[in-house]
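Every protein chain except one is present and positioned as in the full complex.
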Amino acid sequence: MSGMWGNNIRVSIFGESHGNAIGINIDGLPSGFHIDMDKVMVEMARRAPGKSPLSTPRKEGDIPEILSGYFEGKTTGTPLCAIIRNSNTKSKDYSKLKDVMRPGHADYTGAMRYDGFNDYRGGGHFSGRITAPLVFAGAICKQILESKGISIAAHVNSIGSIKDKSFLDVDINEELILSFKGKELPLINSELEEAMRQEVMNARKDMDSIGGTIECVVLGIKPGIGNPFFDSVESTLAHLMFSVPAVKGIEFGKGFDISKMRGSEANDEYYLDGKTIKTKTNNNGGILGGITNGMPIVFKVAIKPTASIFKEQSTVNIATMEETKLSIEGRHDPCIVQRALPVIEAVTAIGILELM
Amino acid sequence: MSGMWGNNIRVSIFGESHGNAIGINIDGLPSGFHIDMDKVMVEMARRAPGKSPLSTPRKEGDIPEILSGYFEGKTTGTPLCAIIRNSNTKSKDYSKLKDVMRPGHADYTGAMRYDGFNDYRGGGHFSGRITAPLVFAGAICKQILESKGISIAAHVNSIGSIKDKSFLDVDINEELILSFKGKELPLINSELEEAMRQEVMNARKDMDSIGGTIECVVLGIKPGIGNPFFDSVESTLAHLMFSVPAVKGIEFGKGFDISKMRGSEANDEYYLDGKTIKTKTNNNGGILGGITNGMPIVFKVAIKPTASIFKEQSTVNIATMEETKLSIEGRHDPCIVQRALPVIEAVTAIGILELM
Amino acid sequence: MSGMWGNNIRVSIFGESHGNAIGINIDGLPSGFHIDMDKVMVEMARRAPGKSPLSTPRKEGDIPEILSGYFEGKTTGTPLCAIIRNSNTKSKDYSKLKDVMRPGHADYTGAMRYDGFNDYRGGGHFSGRITAPLVFAGAICKQILESKGISIAAHVNSIGSIKDKSFLDVDINEELILSFKGKELPLINSELEEAMRQEVMNARKDMDSIGGTIECVVLGIKPGIGNPFFDSVESTLAHLMFSVPAVKGIEFGKGFDISKMRGSEANDEYYLDGKTIKTKTNNNGGILGGITNGMPIVFKVAIKPTASIFKEQSTVNIATMEETKLSIEGRHDPCIVQRALPVIEAVTAIGILELM
Partner (left out) sequence: MSGMWGNNIRVSIFGESHGNAIGINIDGLPSGFHIDMDKVMVEMARRAPGKSPLSTPRKEGDIPEILSGYFEGKTTGTPLCAIIRNSNTKSKDYSKLKDVMRPGHADYTGAMRYDGFNDYRGGGHFSGRITAPLVFAGAICKQILESKGISIAAHVNSIGSIKDKSFLDVDINEELILSFKGKELPLINSELEEAMRQEVMNARKDMDSIGGTIECVVLGIKPGIGNPFFDSVESTLAHLMFSVPAVKGIEFGKGFDISKMRGSEANDEYYLDGKTIKTKTNNNGGILGGITNGMPIVFKVAIKPTASIFKEQSTVNIATMEETKLSIEGRHDPCIVQRALPVIEAVTAIGILELM
């Protein structure tokens, strides 16, 4: 009761890191929509590893194969299923780790949930690799939203202690969004890029990893989208965000900082911009009562540091029920924030399409 | 497509602040469960206004009437519907505000969502009052969970700038939980109570309001509860939390702070406590890969300051499409954090029961 | 996991025959729809007992009270909940039957399903009385459909051995539909009315009951509504029909008779009626591949004879686990087909609105 989501746009995900294939079935797409596959592949490439020292050097040849729902370059309206074959998987790296639980990973919780029958190789169904199909699905949803004048963009809000500006503090315009294109570390204040890289390289040097935050914006959405109980815009997006491995928090608008404010500061006062009702501030992140008010939807998510680290850690062997030490070998991402960007955008696109 | 939630335990909510009644229909309850109605009423009373200067002096005689699914003091297993009649509602207070949008409220978004046909009186379906049925449903779920050894407790983590300790920094035991009972401001460090009260009173004196944060814990839950995609424990709880008016953020375990950590700090190392696998820290808040690891589930939510304030604010009249000024009269809560506590506990109980 | 249904239009039902109230919460209604309450009451009255010798003489004062979602005579778009108080309930009639299972009723299956904790009085949640809220919800959906040019009508297709014509054999026009209005036994061949009444009166005289079939038509529906897997028009309507107590079969178009046909007979050949594509026959009942083809949707349901009969029957006492005899006293319907007509129309309306 977990692998499927949505009512209007439904996704059904499957796959394990070292199984035959991973994939996603998408139902509820409009028929006759032309998918720009180049754009889809750009999104896939953003998530793919192996591009810079910030990520794992492991390469993935992630070419999705569309099995259904796509005919003569357009969606048919029937379920669109795409799969990605697993390759370049060294199962032997993992077999010895079957019983020794990696801290910060889902090894132990997965073993408990599935009574030890889950595919443990490379994290199995819990692997970050399973987000590739989400990016695929999200890339299609993004294109559909773009055709309706809605764009979604995310930037690295922080890595470790290096913190970028917030969308709430600047004028969010198309120029800013475009400046993110093609960047591994899209930033509002692009001068911070080097410091952020250094933060990651320092963690890497220490055989460690580092976390960060991502801020995402939805531009061009009309007022009146969403619901009070129980499918608010926040509920819908948060539900999806917490399906993305490593996400541990989400806040809309000023989020946790709004809790320190007075009402007179926090309330977004209305004014007229020509015939359009706008708010002077956007502390509520474009959402009131679970429904959009026409201002940009702005939210941040917290990404925890990569759980796989070379540093030795204490743990337990669940077969022998003995305490032991563990150093995770292989190829790790010292930081996954930059690779999580397209995933966050993707699930945002899925969520917004669901709400419309 | 909003008023119903859940698969195993389903709730269906209804009502407006100034309509005939508000209520909830709960489906999926076990049959033959004896409901302790006194305990239910204790939870209802915690949410009720009018008890102290921290809240609005408005009184609500919130006696739920069970219409169905309850026979000879026990649940029948068929849908249990309860309603609460609205009374003490002064509709005339609100009628003049039909067109003048209150900043921070859902007046404008509601008007957009429902094309102006929603019941605007007192916030209508967006009123915080609609959380009363949630507390009722949650109180029953809580009792069911208690019968399985699971307890849920929340404390005020902060009001304005006054910040309590976190569950992550102390030994969470039944004694601590019991110390919260009957307190308007349950705190880990109870010495902060006076300062918090003062924070609220200061806001009130300034004809303003103040926000805060709530931290909640689920104790006694077994490992292996939850799912990876898409119904993780975090997804499920976050979905429900963002249905509660005024919630603008949620974080599990260390939440946003984990994003500043190194992997070696953030990863919760395993050890053996007798035959039980535990973690030395609980930075992940008891959840890995969307599934419980047996440690307490710990999360925080951000509550924004009460939107209703006496202070004059700028806004727009949507009938005349003119800018105007507004000062909200009537009885307001200078702070709703303390009243939100039982609501957060209630939806947590509903969410945990859904996952089990 | 049973009392709620739907994705676009969601209904949540509750209540027991002898509890405080029965009711329904309807979510997903459009906002601003003016409900004609007189028309709703006409539908409620059609289902109500006590009008003629064909039904039980028991009277029900079924005045629904709308609790929410309805403001100034129009729907608000938020959940609309309505309840009907139970009155005129003689619980003492039933208490002695707690342990003696009535054949044909859900006494035994309910006791098994809910471990004996269900409200057994008068059938409890299984009572035909619980269809009253369905009729209420359906009456609203019917009005919404009418505003889109879609009308729904049912006639008694048979009672016992007396069989009316089928919609498939006549020209279905508004005149025919209008001729059904106000009739207890609407028939295509109205000359059969007296014979049908006699069929019921004979059963009644024998302290027995009699079943029948209902045929229902949906007129004015456009082609292209519905889905292949898994939410075909047939799936959606059948799902709802089998929620109505006493329904034991459903067939679309020629239904079971189509199984005896050759393909050349069964296939509905296309022709052009001006610029409209129509079929010469309607053996498929307006549905192909789960999707409407623009022809009237036509289906029949089988209604079993009233389970409550005065005649002595063999049964088992589940408390003593002994075989025993039972004669059901009180007020029974010798036939419920005529009272089921508005229920079948109501759930049809709910189902069609869901699909659109």
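Note that the chains take the letters A, B and C in the order they are written out, and that residue 1 is the start of every chain.
Here is the rule we go by: a contact is a pair of C-beta atoms (placed from the backbone, for glycine too) under 8 Å apart; a residue touches a chain by one contact, two chains touch by 3 or more.
Predicted, not measured: the structure shown is a model, and the values here were computed from it.
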item	value
Options C:77, C:110, C:296 or C:342, residue touching the unrepresented chain	C:110
Of C:36, C:174 or C:206, the one touching the omitted chain in the full complex	C:206
Residues of chain B (touch criterion as defined above) contacting the omitted chain	7, 78, 228
Missing-chain contacts mapped onto chain A	1-4, 7-8, 10, 12-16, 19-23, 25, 27-28, 31-32, 65-71, 74-81, 83, 113-119, 124-125
Touch residues of chain C, complete complex, unshown partner	1-5, 7, 11, 13, 101, 103-106, 108-110, 112-113, 125-126, 130, 158, 160-161, 203, 206, 208-213, 222-232, 234-236, 238-243, 245, 247-256, 258-272, 275, 277, 279-280, 283-285, 287-294, 300, 302-309, 311, 313-316, 318, 321-323
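Here, only the chains that are shown with their structure count from here on.
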item	value
Intercentroid distance (Cα basis), chain C paired with chain A, Å	47
Whole-Å gap separating chain B and chain C, where each centre is the average of the chain's CA atoms	40
Per-residue multi-chain contacts in chain A, two or more chains	7, 228
